[in-house]
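For this view, one protein chain was removed and the others were kept in their places.
Per-chain residue numbering starts at 1, and chain names A, B and C are given in the order in which the chains are listed.
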Amino acid sequence: MENKTIWTRMMNIDRRIIYVIVAIVMILPIIFPFNLPMRVSKRTTQALFDAIDNFPSENGVFLISADLSPQDQPELYPMLVSWIRHCFHRDIKVLVMCLYPTSLGLAEQALNQVATEFNNRASTGIGRRVVYGEDFVFLGYKPPPIVPILGLGENIYEVYPRDFYGNDLRTLPMMVSKRIKSYRDMDMIGSIAANSLPITYVAYAQARFGIRVTGGVTAVSVADFYPYLDSGQLTGMLEGMKGAAEYEQLIVEKFPEDNGRRMATEGMSAQSSTHIAIILMILLGNVCYFMQRRHEKRGI
Amino acid sequence: MWYWFLAFVLLVSPGLYAQESPDSPAPPGESIDSEETIATGETISSEFQSSDMESDMGAIPAALPAEEIPTLFPPQNVVAIDVPDDDGQAVSVTWTPPTEGRPTRYILEIAGSDGFFEELTRTTLTEYTVSQLENNELYRFRVVAVYENGQSVSDETPPVAPRDHWMKLDEIPVILAILIYISLLLYFIQAARRGVELFIRRISGLTAVEDAIGRATEMGKPVLYIPGTSSIEDVATLASLNILGEVARRTVHYDVKIICPNKDPIVYTIAREIVKETYASEGRPDAFDPDSVFFLVPDQFAFAAGVDGIMVREKPATIFLMGMFWAESLIMAETGASTGAIQIAGTDAVAQLPFFITACDYTLIGEELYAASAYLGREPMLLGTLKAQDFGKLVFLFIMIVFTLLSLLFGLDAAGWVRVR
Amino acid sequence: MKRRLPMAIMFLFAIWGGISVFVGKTPVKEFDNLLRNKLLMIVGAFAIILGLGSLIFHHTQKIKRRARFWQYSYITLFALLITSFIGLFGGVRGEGGLPTIFGGTVLGAHEGLVYAFTDIKEKASFTANPAQFADPTKAVMELPREIPIEFNRFQASLLRQEIELRNTALRLSQQVVPPMISPVSNQEVPYKTDFKISLQALYEGILVPCASTMFAMLAFYMCSAAYRAFRMRNLHAGILLVSSFIVMLGQIPLATAYIPGLHELRQWILDVPNLASKRGIMIGVGLGASATSFKIILGIERAWLGGGDE
Partner (left out) sequence: MHIATDFWTWVAALLTLAILSFLWDDNSFYRAAEHLYIGVANGYSITLIWYNVVVPNMIDPLRGAAHVVSEQGFAAAFFTFNEHNVLNPYHDNNFFIIIPMMVGALYVTRFIPSISWMIRIPIGITMGYYTAISIPASFKASIVRQLEASILSRSDFDSAWVLVYGLLIFVTTVATLIYFFFSAEHKGVLRPISNIGILTVMVGFGASFGLTVMARISLAIGRFIFIFKDWLGMVQ
């Protein structure tokens, strides 16, 4: 016991102490938030924003595959909300579908939230009302994932004869007026997912049907997607909460009337403090390691 | 009176109008009341017109004031061809900008067998792939250039019919690559059958497997095997199931209990068969506990929660995390590490590898997972495929280097040779 | 027979899968769609029976054997039973026969007609495109208080949409809710909240928080993993440490704003070494995965058959 220095003990610290420190560092900024400057990444966030902003025909069609689950909600949900906002601002038709049942509630909530936002604003005379069936359609869920991914390239009405609410899809005004039948009638697929689904879209939807694909992905998987971004298979993407915060900023810059809640921006301060804490802990861990090694060498 | 109603319906629903206009008994000029005609006539390019009104304009070029046309130039070289080597229903239309003037956008119009042109889409680009056409029906196209102060219509294309093709020839690079790879595979499998000695270097994570099971025996504690959290469609799951067979064989040998919770019902079924048959083929069918391989839950994090519980309560000596994983990887790996078990992980999920590397004792990176079942089994035919994998990489490297040289030295578009749509 | 037949069938379907990718003829495409969208899905649905059987067996065994913590198995079994009962008989969002929504605004669907039991009293009329509606004759209707009224599906979905909007707004803000404007009449609608035990409520009240919390625990696990594992033991560990350090710093808006070049360095790491390593691994994985697929199709790798008799 006597040769256990402070460094050794620090190195083998009970992991619960680490947990407590992390919790404190995370909770404080939530209660007392602070604001931080931000820089928009060109290749990812800006590229995606520009792509949606420059859909070839006005009234474009954006298919959002919302495959977020409640667990990754803090990161992905703001992205979904931002995309829908951007589309509604630009009068782009939005199709939302889910590949997993766990996404249904959140996807519907996002659509409802943004629609309420726009309609409340419209009631004060700013912007326009958005209407289900004319501006957006919620397709719902159809398993397994490969079925809608491939099926939508052929015929959307075979995969989704009815939308989530049970309407005959062929009768919805937006589907009729835009003559939406398959990927060829859509401008881009946006895949919001915590896993490799955007790559699945690249492999199946893009490879087979040539539609542009973009991703809203958790920061964890960002590194995986760089090869695809580089080879042009992905048209921009959003990197986790940071990307979502950047996108929120771009939307407010372009559409100053937007007064929706900016959830990603809110979370970024706790984000920064925790990062700093982790960095300090890693430094501390290394200092302990080196001190202990020095101590050992001296001892022998 | 009824056709006023019809006109109203047509105006509020452009899609319907597009479909019904050929059958409409009322001539277009009459079906729209005079006020509307004047409004649309005056505001061809102005902003306040609704898009509904504008889309009607494309279909009624006759309403254009005639004297404006000569000052505006139409799009040139409108060409429509059937999209080659596809599965049909699509025609690709391309055109070039007018010789003079800058149109704000183009309107692409299509005419089917009835001969009426109707608006298809509006775009700022000079190409469009028309989809959802009927195979083997004839279609004609024309492009309207929209200017600030009016429109100009191009010539019609000759009729073209979309066709479905037997072979999607645009996939030739893929087909070639697959063929090359198949022949490599078959060659090396044959070589292995003939008994040619195939050298495979030591893979450290794999040699650790034996030691780890040995340790479990010494401690008298079970082995926990997680065959990934994906379905059977994922090849990594199949690779993991192959490794499960090898691990199960060793657990029978050392008489160690194996615990294998599953997330996917089909994977569970196969995993159970594999373990059961391994017990049978090793001569210990009685030792198979039907409750050792079980189905837990199809939900990702419920599965992680359950596995965490198993880890802290059963305290396995060795934990295998093999196959496809998502975010739950570190939840399981860290909990496993806190129980003091030896952990061997393997996945082709690049995003999860860093966590396995930090939290596990050994990690099979990417294709090492696929190599594992061949390596553990030491079956010559499986080693043959491992060799083919290596030579596949060599071929890739060779093409990559040679094509780059060709491209740099001679300025050839070598990357284009392997481009797929 | 017991091994050859399954392998032959497997091979046939593999050949079909291969053909369907490269052949564009319509009949091939149509059958492939059918196979993928319908038949395989039907086949796969049966596997869940096995899964459930296993789950129930696992827990009843535990209770029988009085294994450690066997009491908790009752929780799982009861939760399973109650959830599936509510789901199967009450519908996903309370549209089934079993009452799962109490008070407030209730909508139910049956045989294409949607009944509403609501406090909504309003006159609905439609002037929009009649083709949207299954039955245009039902376009005008009176909605008296708490009497079942027929909506067509589209109207009902719009109404339900608005009600969900209200619920969402309530949940999100817990404060004053904007007035509910009926999509049917464009007039304000009185509204009161309800209490739900529908499947959707179970999902939002139990599954969502549990899943999010499990996922959130990762933050803690990552910190402890980083503290223990990120030490400059050797060159490899050092490189891992340095690169993650830079990327982590680059995530902080504060750091990128004040440390010159950090943003660019982080981007460089992601663009160059990260790209190359991922590409290298990916190519290997692609080859390895294809080789495994080939081995299975050709019957070299037959672990899925188990061992057993020929």
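Please note the rule applied: contacts are C-beta pairs under 8 Å (C-beta built on N, C-alpha and C of every residue); 3 or more make two chains touch, one makes a residue touch a chain.
Since the model is a prediction, treat every value here as computed from it, not as a measurement.
Note that the absent chain touches A, B, C when the full complex is taken as a whole. Within the full complex, the residue among C:V28, C:I63 or C:A219 touching the omitted chain is C:A219.
Listed by residue number, the positions of chain B touching the unshown chain are 171, 173-174, 177-178, 181, 199-201, 203, 232-233, 235, 238, 266, 269-270, 273, 296-299, 302, 305-306, 308-309, 312-313, 350-351, 353-355, 357-358, 365-368, 371, 386-387, 389-391, 393, 396-397, 399-401, 403-404, 407-408, 411, 413-415, 418-420. Mapped onto chain A, contacts with the missing chain fall at residues 16, 19, 22-23, 26-27, 30-31, 71-75, 101, 141-143, 146, 199, 202-204, 207, 218-220, 222-224, 227, 230-233, 239-242, 267, 270-271, 274-275, 278. Contact residues of chain C toward the unshown chain are 2-3, 5-7, 9-18, 20-22, 31, 34-35, 38-50, 52-53, 55, 69, 72-73, 75-84, 86-88, 91-92, 171, 174, 195-196, 199, 201-210, 212-220, 222, 226, 235-236, 239-248, 250-251, 268-287, 289-290, 292-294, 296-297, 304-305, 308-309.
Operating definition for what follows: only the chains that are shown with their structure count from here on.
Arrangement of the chains shown, judged by which pairs touch: all-to-all, with no pair of chains left without contact. Centre-to-centre, using mean CA coordinates, chain B is 19 Å away from chain C.
Distance from the chain A centre to the chain C centre is 15 Å, each centre being the mean of its Cα atoms. Shared contact sites, meaning residues of chain C that touch two or more other chains, fall at 29, 44, 128-129, 131, 207, 211, 214-215, 222, 224, 226, 228, 230, 278, 282. Those residues of chain B in touch with two or more other chains are numbered 13, 16, 299-301, 327, 350. Within the complex formed with chain A, the chain B residues making contact are 13-16, 18, 51, 90, 105, 121-125, 129, 131-132, 231, 233, 299-301, 326-327, 338, 349-351, 420-421. Of all the residues in chain B, the ones that touch chain C in their complex are 9, 12-13, 16, 85-88, 135, 164-168, 171, 175, 178, 181-182, 185, 189, 235-236, 238-239, 241-242, 244-245, 262, 264-266, 268-270, 272-274, 276-278, 280-281, 290-291, 294-302, 304-305, 313, 327-328, 330-331, 334-335, 337, 348, 350, 354-355, 357-359, 365-367, 369-371, 373, 381-382, 385-386, 388-389, 392-393, 396. Those residues of chain A that touch chain C in the complex are listed here as 13, 15, 18-19, 22-23, 26, 36-39, 41, 43, 69-73, 102, 105, 108-109, 112-113, 115-116, 119-120, 123, 131-133, 143-144, 146-147, 150-151, 154-155, 158-159, 163, 165-168, 171-173, 176, 219, 222-224, 226-227, 230, 242, 261, 268, 271-272, 274-279, 281-282, 284-286, 289-290.
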